[in-house]
Every structure is written in C-alpha cells, then in structure tokens.
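Other chains dropped; remaining ones untouched in position.
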Amino acid sequence: MGASLSIDYVTHRFSPSAEPTLKDIDARIEPGQMTALIGRSGCGKSTLLHMLAGLLIPSEGCVRVNGHQISSPSAKWNMMFQKASLYPWMTVQENAALGLLFAGHSKREATRQVDALLDMVGLHDKKKENVQSLSGGQQQRVALARSLATNPEVLLLDEPFSALDAFTRSALQEEVPAICRERGITMVIVTHDIDEAITMADRVLVMSQNPGRIVSELPVKLPWPRRHMDVGFQTLRDELMQQFKGTDTGLSGRDAQSSQPADSKAESAA
Amino acid sequence: QPPADEVVRIGYLPITDATVLLVAHAKGFFEEEGLKTEPPTLIRGWSPLVEGFAAGRFNLVHFLKPIPIWMRYNNNFPVKIMSWAHLNGSGLVVGRHTDAKSFADLGGKQVAVPYWYSMHNIVLQMGLRHAGLTPVIKSQSETLAPNEVNLQIMPPPDMPPALAARKIDAFIVAEPFNAVGEMLAGGKMLRFTGDIWRNHPCCVVCMNENQVNANPVWTQKVMNAIVKAQIYSQQNKKEVAHLLSRDGKGYLPMAANVVEQAMTLYDQESYADPNAIQNANWGSGRIDFQPWPFPSATRLIVNELKQTLVGGDTTFLQDLDPDFVVDDLVDYRFVKAAMDKHPGWKDAPGFDADNPFDREEVVKL
Amino acid sequence: MSTKTSSALNAPSSGFNGLSPLLSMLSSLRYPALGITSLLAAWWFGGYLVANDPDMWAFANFAPAPTFHALYGLVASGAIWPTVLSSLYRILYGLFWGIVIGVPVGVLIGYVGSAMKIANVPFQFLRMISPLAWMPIAVLAFPTWDSAIIFLIVMAAVWPIIFSTAHGVRRIDPNWFKVARNLGASELHMLRRIIMPAIMSDVLAGIRLAVGVAWVVLVPAEYLGVTSGLGYAINDARDTLSYDTLAAIVVVIGLIGYGLDSICSLLIKRFNWHVE
C-alpha cells in the first residue's frame, strides 16, 4: 500500500550564503494519491523530489513519510531521476532487475519480474543489450522499468517521458497511473507538460521560481482515462496555464526575455 | 693546472680496507709528491665501484684481490694491481645460538659471505674443506646434509641483524662488521682470517694499465704516497682509526671507538673462547699494512679460486695459469721503487730482512 | 585500444574491409613490431657508442648481440628456469598480498571519508620508505628469507594498488551511488554491484603499476640471503661484470613482466564497460 507524504515548511539553500532555492514549501500528499508538480525549468522541482526520496536533507523543515521524518534513501520511496543514470556494465535486463536483486530476490525471479515491465515499455528486443547502445528514449524507459520493478510505496518520477515520442509517451501516461492505482502507490510526477500533468494526476501543484514555492494547487477530478479533447480537460488546462504564467511575471520578473514570447505562445496554445 | 687525468681521483668503500688511500689523502702525502687530488668518492658496494673505475671515474681504487683477476681475464679490462692495500683484517663470527667452536662445528649451518669473489669466501672454504665439510649453494628451504655448509651472499650491514634473528649461523666479513656483530648481535669471533693464513692480502690497490703506461712519473708519485701511507698506518693504527671515523675526518660513517676496536683489538684473552687466535706467535695484528704484493700469495689465490665454490660462471678460471697471472696482473716496478725510497715498511709484521720480496705462504687451519 | 575519436567515428566501417583474417592479424602486429624494432635499434646504438669509446668498451657487452647470446646460453643450459620460478613465486606472492591488502584498503579510504583522513598520514610515511630501509626490519621480523623478500615486495607494490583503487572510487559518478541507495542497496550490495564493477579497470591499472614496482624492488630485495632468483642473478652479473648476462636477465624480466602485464590488459578489456 501507498504511504502518505508530508512536506513541512521546507526551505533549502545549496550553500549557507545563497538565496534559497526552495522556500516554505508545505504540502501533504495522501496515500495512493497521484500528484503532479509543474513549474519553470530551474524552479526547484528536481530538488524537491530529491528531498522526498531522502537523497537530500532540506536545510530547514523536514519531509515525513507516514509521519516519520526521512533522512536517508530507501527502496520504499523510489525516485526515477531526470538523467537516466544506468550502470554501463550491465545489460538492460540487469539494470532493470537491480532493485529486486537488492531486495533479495534471486536472479531468475528478478529477471522474470522485470521482463514483463520491459515488455510494457517496449524494450522486449533489447533485454540483453548493453545500455550504452540504447537511444535516449530507450534509456529512459529502462530507468522507468527499474523504478517500477521495486514496487515502492512512493514513486517519484522526474520528467519520466521527456525523451519519448508522442505515442510511446501517451501509452505510458496511461500505463503508469494504472499500475499505481492498482498497487495503491503514492506517486509524485514532475513534468513540464501541462497535458501530461492533467492526464496522470489527481492534483497538480504549480511551483514558482526564485525562490521555489508552491503557488497554487488544482485538484483534477476527471474520470480515467482522460481525453485531451474533453471539456473538463480543456478548462483545467486553461486554468493551469494561467497559474503557470503567473509564476513568472508575478514572482521572479527575471526571466523577462524568454518569458515574453512564451506568454504569447502559451496564450495561443491555450 | 695538470690535465684532468693527472688529478688523483680515489673511489672507495666505507670500510677499513680503504685505509691507505684515505690516509694518503688525509695526510697530504699526494700533495707532498706534487699531485693534485679530488676528495675521495664514497661508493656503496663493489659493483658500482668497479663500474665507476671501468668508466674512468676513478684512477685509484682498492679492490678485493680476486676482482682484478676477474676484470682482467674475464672481461679483458686493463687493470693492474699496484700494491697490496692491507693485510688480514677479517674474521668469521658465529651466532651465540650455535655453540660452534671450530670449523668442524659448522656442518649443516648457514654462513653468509659478502661477495663470492672475495678473500673471505676463499679462506672460509679452505677452512671448511679442511674440516671435511662441503660448501654448497642451496635455497634456504632445502635440507642440508650434516657435512654440508650452505653459503649465501649478503650485504655486510645485514649480517649482524640476520645473525641475531638466527637466519644465518655465521658470517665472514671485513671489519668493522665483525666488531659490530660481536657487540650488537652477541656473536662470537670463531677465528680471525689472519690467524689462518698468515698476513694474507685482502684488498689491493689498483690502477688502469693504460694510465700507468702513459704516465709513469705520475704513477710513481702516487705509489710513493701510498707506501708512505702504508707505513704511517701501520705505525699509528689508533690515530688512523680516529682520523677515518666520523669523529675524525669522516671518511667512514662509523664512530671512532668502533673503528678503533676493528683495527686494534687483537689479544688472546678477549678471544679465548672460541679460540680465535691460535697463532699468536705470528705477531699479526687485527689489521696490518704492508705494500709489497708477494707473488706467492697471488699464485695461491689463483689456485684456490679454482676450487672455490662461487655463484657465477667460472670457466675462464680453469685455464688460468697462476705463474702467468703473477707477472701479468701485478706491476711490481712502482711499488718497489717507492719502497726503496721509504724503508719504513720494514716494521711490518712478518718482515724477513734476508728475503724481503719473497715469502712462503703459511696456512694453518 | 584505438584513438577515442577515430573509434567513435570509424569503428562501424572498419569491420567491412576486405582483408582476410590472417592478413589483418599480421597488420595488427605492425605497430608492436615497430616498437620492438625501435627499442632494439636504440639498444644496439647505445652498445655501438660504448664499444667505440676507448674508455668504456669494457661495458659494450650489454649490446643486443652478446645479450641474446647470453640469453641463449641461459635458456639452453636450463639454468634460467629455477631462477625464473623462484622469482616469479616471490613476485606473484607479493602481488597477491598487495591485492588482498590494497584493494579493500583502497576502497575503504576512497569510500569512507574518515578512513581516508585517518590513514593519510601513516600511509604517506610508510609508502616513502625504501625497501633498503625496511631490510633490517624484514630480517628481524620474518622467519624465512623468502617471507622477508615478499614483505619488501608487498610494501612497495601495495601503494599503487591502494591509490589507484581509492582514486577510482572517488571518481565514481555520484549519481550511481544515489541511484543504488534509492533502489535499496545495502553497503554490501553497493560494494559488490556498484563499486567493484565501476572501479575494476582502475584496480587493474594499479596492479599493472604494482607489477612494475614489484620487479624493481626484487633486485635489492634479493640481496637478502637467497641464492636464486632473477634479482639475485642481476646482482651476481654485476658482481662479475657480465653485462651480457645482466642484460639477458633484464630481457627475461621484461618478458615475464610483459606477460603479467598482458594478463592485466586482457582483464582490463574484459572488465572495461566503456563502449569502444
């Protein structure tokens, strides 16, 4: 079963003298809930996810899983990194099976279990290959299979589909939440794609930058599977787009040169 | 300013065998002859000394007596023995764990020598053979028959600790390592080599034949200084010991008291058990100085070398005619002339006024 | 291993050339042949210079011709085998202990910051001690000469292994540690599955260096109370001014060392996970 997550007034500075990267982040996530985190590039999404995984200790505040403060990583709350970080001396299969091996499964059992996942992500014919010969999107899918294989209570995904084409991505946008729902996994996904956030999550958190804060929160109360053309979907998308736009003009004011055209484009897209 | 090769360039090892070269330098005997000198160069180990000499770095060195034989007849290097450097000066020290009292007690034991081609090895093997023992060179793990004695080569500084750690049972080496072995490792002097072979040569003074032929006048001056140093050393052992030591002019790294013991301590009370001095009547010292290269000794060494077990390939030795070597290897002219000029050498032990340039070799095992 | 760039660029096409396997094997020997030829030429030239110098001709025996003559003699008489065997035994034994001690210690000080801080000063002191300075200690502390010699070899060979290993651990991509922890790796898993494979080629590079250092130390080490071995033979050859034998022994050492090094190279290739 999934675990609850609680982020208690987290502020983070990468060096004591620096401006805070994250500021006063406070949020609670229910067991089994699926949360999407969106925000501008560099606003601190990955940083926050690292904290949820126990890979980074916030300089102020703390993160709790099921009420217990976490201070170290564990297979129970698994994070899929933005960079695939596969082990180059292992095949696709070995990379994907690693978490199961660590959990004490036999090599055969682990292989059997990941085979199904590798089929799901479309890598059935690459299982024995060295990960260094994979394409960018294939590597990302190996990392996804590796994270899913450990069957964690909390699954943290950092832009998991960024290197995938529209079809593969779309398939996985449906598969992954289905798996999480089935197993009751609490999922947090970082994405830069508003449609993806709406497609996959129960609620969306919008982050601002400089410093990174959660500026708004939107529940997504649409039935599964979600269709991009549904009216509810479109309304939510418009709303989020507004929120998102707000993160820039209202709070940082720095990214002016790049935000100007972005606004106009985003408007036209919405 | 004389040409470079007329400057006396001495290479030496930091042992008492180098005494005459160092004394001649320290006392200014070369300068008295009108020669320029460079400070003597200290070298560790016979091999680099030989190499330095062969490369022309030195024009005056001391070698263990078998080395020039080797260089001249195996490597065709034009080396000449100009005179002897000293007499006696070595001993066989046994570990206190062995209880050995004589050569015969060394059966089944490990004995270290400093160099295969050394007087030490020759004298040791003479003694062993006399006692009915067979010298062998085997690895440490092989078992020895009761009549076998295993030889190994070892740098002298390692001999005393090896003796203390019971890795070897005895060693034969030049001073001052015997003295150190006695003082630090609880070793006992089994026999002085000079008590086995009366007034045996150990180190010799050598020069390059080409240099000698090209520069007879210069050579004569060098030999004059050497003979003077021989005489001075024989008459002033104690002072010389101090002079060479770290407390004197620092030619040797050892302290004065060690060098002194190594050059002078030679009495029957100190060495009664085991009986290291059996021929007190020979009148030898622990070390003595006498320049004349007696042909009979050279002949004996060549003959003995042929039967001495060594670690290398010795085929060239078998065809070597001792009488040829006696005349070919040694240059008697300059040392003789120098001795005629400086008669003080007549005080040396074993001097026979009737027949000063010939002697009968006396070996008592 | 070929140039990074050219392999990255041309590797796929290189498989398609029309050479028969034999021809391509011969052509792959081209480079080593060039290397060996240059070495021999330099060696021969050195010998030639010395032989023509009126002062030094006595040393000209180290030139290639006399050397190979002496080598032939050593091999033909069979005298070389016990010599080789006893030294090889000491070297391998020393390397064995060097690896057994060096790899774990290297991993420890590379991985655990405090271990590194604790060990730094003692290691800096110990590693600068010459085998000749260790000799009295070795003589006092070890029951047999062989073990004393092996001790000297270990004391010299262990450092490249420790340092290479530690350096390798420190160069591991920090993400690899993060990912592994994140997947629930215990310290043991970390060691077996992540650290060891990641540093294998560094360890082997350290061992390659250690092989060289071990041979270098063998010669002074075999001053100690043994009567066989290549170091002993070198000392002996110098004592008798047989520079032909000396050079022949050096060649033998080179051949064995080359063999050991080739094993390391093969292992490096085997364990290297960089795509070529």
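Every chain is named by a letter (A, B and C) in the order it is written, and numbering of its residues begins at 1.
By our rule, a contact is a pair of C-beta atoms (placed from the backbone, for glycine too) under 8 Å apart; a residue touches a chain by one contact, two chains touch by 3 or more.
In this text the structure is predicted, and so the values were computed from the model without any measurement.
For the assembly as a whole, chain copy numbers read A x2, B x1, C x2.
One rule holds for everything that comes next: only the chains that are shown with their structure count from here on.
Core chain by CA centroid proximity to the global CA centroid: C.
In this assembly, the chain whose C-alpha centre lies farthest from chain A is B. Centre-to-centre, using mean CA coordinates, chain B is 40 Å away from chain C. Between the Cα centres of chain A and chain B there is a gap of 86 Å. If you average the Cα atoms of chain A and of chain C, the two centres end up 49 Å apart. For chain C, residues touching at least two other chains: there are none.
Residues of chain A in contact with at least two other chains: none.
Residues 55-56, 58-59, 61, 86, 135-136, 139-140, 144-146, 223-228, 232, 235-242, 245 of chain C are the ones touching chain B in the complex. Chain B meets chain C in the complex at residues 46-47, 50-51, 54-56, 70-71, 74-77, 110, 112, 115-117, 137-141, 151-155, 157-158, 161-162, 164-165, 167-168, 311-313.
Within the complex, the chain C residues that touch chain A are 173, 175-176, 178-186, 189, 193-194, 197-198, 271, 273-275.
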